[in-house]
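Note that one protein chain is taken out, while the other chains of the complex remain in position.
The block that comes next holds chain A.
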Amino acid sequence: MGRRERLAQTQSGAGGMQSLPALLHRNVTQFGDAPAYREKEFGIWQCWSWAETAKEIRAIALGFLEIGVEKGDHIAVIGRNRPAHYWSMVAAQMVGAIPVPLYQDAVAEEMTYVMEHCGAKYVVCGDQEQVDKVIEIQEKVHQIKHILYTDKRGMRKYDHSQMNALEDIMAEGSAGHARFDAELDKRIAEITYDDTCVMLYTSGTTGKPKGVVLSNRNVIESAKNSADFDHLTRNEDILSYLPMAWVGDFIFSIGQAYWCGFCVNCPESADTMMTDLREIGPTYFFAPPRVFETQLTNVMIRMEDAGKLKQRMFHHFMAHAKKVGGLLLDGKPVGFGDKLKYALGNLLVYGPLKDTLGYGRFRVGYTAGEAIGPEIFDFYRSLGINLKQLYGQTEATVFITVQPDGEVRADTVGVPAPDVELKIDDSGEIHYRSPGVFVEYYNNPDSTASTKDAEGWVATGDAGFIEESSGHLRIIDRAKDVGKMADGSMFAPKYVENKLKFYPDILEVVLFGNGKDRCVAFINIDLTAVGNWAERNNVAYASYQELAGHPRVLETIRGHVEAVNKSVAADEMLSGCQVHRFVVLHKELDADDGEMTRTRKVRRGFVEEKFHDIIAALYDGSGQVSTTTEVTYEDGRKGSISATLEIVDAPVVPVVQHKVAAE
């Protein structure tokens, strides 16, 4: 650790790089002409160098002073990934305020709590939709002094007494710079390493969201350590498309981007992400497993539409890649003939495929948030894409464990990240301590105390163990989700759910069985994959609901469940978790209905309560269940859908010795 600190000092130079504005200044001085941001607008990638970026950010900061932002004020930022929104956050830090990025797809009701809790006086909105939400929130929350917006469209008719376009306050601030320059420079100079850098709300699978306060130290140390770990340089290109409110985006698109000085590319709109990905070809990439799953599903669907020759070539070389691709990537020895064939495959299949996916320049990338299916993971790695896994939390400023190059596996999450200490307590819960450990939960000393102890150890709430042979961490499940079955054997729902979710047909699974004698499951089909299958097999359907209830779909899913039961039965510890009965739900679990968090994690307790009638039917042996479910539309209105669901019995492997194993 001592060596690392010295390194940091030499890198940061005199005065120290103790804040993002300081890093910005360094980047401008050292490589001001290098690209810092790109955004596709009007069909063209617009580019800002570090020097131009610094000017924009300073203008926003001056604008903030013009409208009266004080030190310590909170500035909420609600919008999609756009340079102006990232700049607003850095500008907020310049004036001593605290940026609070929020999930833009949250409905007004959800946002009200967070707004009230952080007491934001200023809000930067992406567009009219967000402004409308904030205006709705203002009926209940009265501290908001000023609303700013980036997109002027449709905004002309609004009452502008407490509202402005961001570019207008930038112009005003710049015009009045003589009045504000001294004040701004003073505030920048006052920023310390332990001042708050950002406040991020954790979506929380239970209870109200909590505001995680991260200091400049947390963010910069984490960015520095992780950048060293993967040898990131200022030549990287990243695509910023994940929610700005999520800690990962803050670290990649701001922390690491400022520390390394690399370029942040913003997509044209959420819908163009895949096209933009291909055009940018990021060298460093981050995505939740879902993105990789979707891409793989699309590749497979399109291959089925391809000509015979192409199909044969694809399958032939993919089989070869599966054999040696991963080994090559890990630098393991591979025979000369195999190497040659892989090179040919690269020319004919892997290279073009990677280009199509947008991974032509992929140097290193991560997936996290959820477990990724081993087959999906291996597919990408076998193509020579250095995809790795990490395990992290908002409270840790992302990094807890990461997989080093050459030690990448689908079933572990890697070794402790630099400067991270790890311990597993008696109950199996993972604890860590690191420079990234958060300062506190905002205005919530009780939660802070119950999560972080006096010595700085943080409880993750996840159960796991360190594999002795490799030193890698393996996650079992959320500690609170791990339970016991009626017979005392272990109930770890995630383990079974993930196995099922690895089938492209299955989007989401919720397993129940804590305290019961057997397990039952809710299943969501993946509309893309199953819809394509239906088209191919002439299965007609009019709606999601109809497709989900189609007998042939149920039959396919039953096959998947049977296969998973077999593999679960093979695990001594968890053989009791086989799915006895399941139901394919008539609607997708959705964050708008509160069934999932904004980062798409299932809220188990909520789902259990909401669909209690279906669960009851799963346990009482009935063959069907009629239910009415409330749904929330995108505009916040509510409606309801009724359905009669078939309950399917799945074959299970009898387990005779599992009681013994449990004791």
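By our rule, a residue touches a chain if its C-beta (ideal position, glycine included) is under 8 Å from a C-beta of that chain, and two chains touch if they have at least 3 such contacts; residues count from 1.
Just so we're on the same page, contacts and distances are computed from a predicted model.
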Identity of the absent chain, which is to be given by its UniProt protein name, from "NitT/TauT family transport system permease protein", "Cytochrome b", "Amino acid/amide ABC transporter ATP-binding protein 1 (HAAT family)" or "Aldehyde dehydrogenase": "Amino acid/amide ABC transporter ATP-binding protein 1 (HAAT family)"
Hidden partner chain, touching residue among A:T233, A:S269 or A:S470: A:S269
Missing-chain contacts mapped onto chain A: 41-44, 153-154, 156-157, 268-269, 271-272, 275, 633-635
